[in-house]
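One protein chain omitted, others in place.
Up next is subunit A:
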Amino acid sequence: MLLRRETPNLWTLLTPPAVWALHFLFCYVAAAIVCARYPASLDGLRLAIGLATMAALAIIAIAGRQAHRHWGFGSDLPPHDAPTPEDQQHFLGFATLLLCALSAVAVLFGALPALIIAECR
């Protein structure tokens, strides 16, 4: 399981932005379908996007918690450039943590239009 790992790897690094990608895809596809075929269900769509945003942020938060642990809870600050398994782990944890922050911001950005815009046209 990607979210309960002892050690980080490239897949755990890519998890937070992948969550953003899925969230974005969901918002775009759902809005395209609803606006093209069921414009009356726009409120339902906005609710669905809200729920998807909560879910995405929750997964990113879990990934962030894990990354924080892999980083060693910040006990060791960058540059993490020693040729050791510990520094490799700390580096991956740190980079993943940064990606969590970026992904969370991007998810929120993506959800904003659904909060503000109340019509398809």
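Keep this in mind: contacts are C-beta pairs under 8 Å (C-beta built on N, C-alpha and C of every residue); 3 or more make two chains touch, one makes a residue touch a chain; residues count from 1.
Simple rule for what comes next: contacts and distances are computed from a predicted model.
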Next item on the list: For the chain that's not shown, choose its UniProt protein name out of "ABC transporter permease", "Putrescine-binding periplasmic protein", "Outer membrane protein beta-barrel domain-containing protein" or "cytochrome-c oxidase".
Entry: "cytochrome-c oxidase"
Next item on the list: Could you tell which one of A:35, A:48 or A:62 touches the chain left off the display?
Entry: A:35
Item checked: Positions on subunit A contacted by the hidden chain, ascending -> 9-10, 13-14, 17-18, 20-21, 24, 27-28, 31-33, 35-37, 78-81, 83, 85, 87-88, 90-92, 94-95, 98-99, 102-103, 105-106, 109-110, 112-114, 116-117, 119-121
